[in-house]
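Here the complex is missing one protein chain, while the rest keep their positions.
Coming up: chain A.
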Amino acid sequence: MESTIEKKEFNITVYTENQIGLLNRIAIIFSRRKLNVESLNTSPSEVESIHRFNIVITETEEVVKKVARQLEKQVEVLKVYFNTNDDVIWQELALYKVPTDVIAEHVSVERLLREYGARAVVIRKDYTVFETTGHREETDALVNVLQQYGLIEFVRSARVAIIKDSDGFHAKLREFERLEPGEDVVENEYLNKGQKVFTM
């Protein structure tokens, strides 16, 4: 049995109504417990009008479970899932701005792009912007390389994550819209780790 008291990275997926002020209501559930939100992304979901938060924190499963219930308790939150990194497909996007002359002179750009899976988004006389997507280690690796060549700006996006074993939210939403929702909308546990999982 996996320990529930060991801290690890959890991906919290929150399906919500699109409402002003909800971001604050969600954020304070973490700050109240002095939990550091490592990454937070808000975006539309697969269902029109339903928003989706992807939140990453490093905590014990026990704490994450309590937080998930507090989140789901909020009036405008429909559903909360929490998953370990093994249970999700996730990506972060990073942009790197470097001086074009330095990079052209000292680096084999082609090798760089190949090795790090990067692509050039903008190439100007004065600077070039590269982009990578991937896990934290992958986007970080390129930073280390480019630091030596006068990295001007670096930015990494919040994490977006897709739950491997999820059927999406369309059917769930129909349940919610009923006055008497079925049992599956009540559970707030891990999605069943199941057969439908495939890994990259």
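Assume a residue touches a chain if its C-beta (ideal position, glycine included) is under 8 Å from a C-beta of that chain, and two chains touch if they have at least 3 such contacts; residues count from 1.
Criterion: contacts and distances are computed from a predicted model.
> The complex has one chain missing from view, so what does its UniProt entry call it, picking from "Sarcosine oxidase subunit delta", "Acetolactate synthase", "DMSO/TMAO reductase YedYZ molybdopterin-dependent catalytic subunit" or "Multiple sugar transport system permease protein"?
"Acetolactate synthase"
> Using the touch definition from the top, which of A:Glu17, A:Glu46 or A:Glu153 touches the missing chain?
Answering carefully, the residue with contact to the hidden chain is A:Glu17.
> Write down which of A:Arg25, A:Arg136 or A:Arg156 is the residue touching the left-out chain.
Among A:Arg25, A:Arg136 or A:Arg156, only A:Arg25 touches the chain that is not shown.
> Quick one: which of A:Glu110, A:Asp126 or A:Glu177 touches the chain that's been left out?
Looking across A:Glu110, A:Asp126 or A:Glu177, the contact with the absent chain belongs to A:Glu177.
> Out of A:Lys7, A:Lys73, A:His106 or A:His135, which is the one that touches the chain we can't see?
The missing chain is touched by A:Lys73.
> When the complex is taken as a whole, what residues of chain A touch the one chain not shown?
These residues touch the chain not displayed: 16-17, 20-21, 24-25, 28, 32, 65-66, 69-70, 72-73, 75-78, 173, 176-177, 179, 181, 183, 185-186, 188.
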